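With one protein chain held back, the other chains of the complex are shown just where they sit.
Chain IDs A, B and C follow the sequence of writing; residue 1 opens each chain.
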C-alpha cells in the first residue's frame, strides 16, 4: 500500500510517498491511517487540517482502505 | 445657443443639434429648456427620463443657462 | 492608485487588458467584458450601434473611478468603452481592476460596471431584422 504525500506532508515525512509493505499491518481505514501518521510524525497533529483522499476523492475517517486504492494525504490546500 | 442631441433625442428632432438664434427668446433654465422641447416635440415626454447636461455635467432643472454654455440633451443612457 | 486608463475607442482589444492591470502589489485582477448578445427578448439582434457624448462620458467615467477609489484600495484600473457599429460577439466595454485581495477587485469591478450603465452618456441602438430600437429609451 502506497500513500502519496503533497505539500507540507512531503516535507514532514521527508519523501513523496509512504509505503506499507505486506509484512506491516496495513491501516484498515482512513481514521486508522491518520492516527498512525500522527503517532509516527507528530507534526501532522499541528496542521490546520488533515484530510485523506482515496482514489482521488476526499474520504471520511470511516472509509476502509484496501491495498489497491490510490491513497493521498491532503494537508490544508492553498491554491488560487 | 446650441443644444447637442444624442441617441433617440437626435432621432426625435431629426438633427444633431438645436440652435436658438439671438432673435428667439433663449431658454433661461434647464427646466425651461425641457418644457420647450416637450412642447415642440411631444415624443420627449414619452421617454423613461430626460436629463440635461450643462458644460458636461448633469444639471438640475433650476440651473440657469447662458448662451456660451455647452448644453446637451441626455436621453436615457444605455452604455455597457 | 496609478493613473487609471479611461478611454472611448473604436475597437476594444481584450488581449491587452491584463498587461495593463498586471501589478506587483496585486493578488487579484477582476475583469468584466460586456459583449453583443445575439438575442434580446427572443428577437435576433443583427448588430448594435453605440454613440457617446465623448467629453462628458470621459468625465463621468473618471467620477466612477474616483468613487470606487474611495470605497476600495485599487492599484490599477481600466475602463474602456467602444463606440460605433458592433457585431454579435464583439466586446463593447471592458472594466478591470487589480487589488491586493480578491474581495475588493470583484466589488470594485461590479460597482464600476453597474454605475457606468446608470450614469455615463453612451447610447446603444439595437438593430433587428426589421427595426432598430434605442435601448431603455422608453418605459
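Operating definition for what follows: a residue touches a chain if its C-beta (ideal position, glycine included) is under 8 Å from a C-beta of that chain, and two chains touch if they have at least 3 such contacts.
This structure is a prediction, so every number in the text was calculated from the model and none was measured.
Shown chains touched by the hidden chain across the complete assembly: A, C. Residue-level contact of chain A with the missing chain is found at 4, 6-8, 11, 46-48, 53, 56-58, 72, 74-80. Seen across the whole complex, the unshown chain contacts chain C at 14-16, 18, 22-39, 88-89, 91, 98, 100, 102, 105-106, 109-110, 113.
The definition used in the following text is that only the chains that are shown with their structure count from here on.
Chain B has its Cα centroid 73 Å from the Cα centroid of chain A.
The distance from the centre of chain B to the centre of chain C, with each centre set as the mean of the Cα atoms, comes to 26 Å. Here the spacing of chain A and chain C, counted between their Cα centres, is 48 Å.
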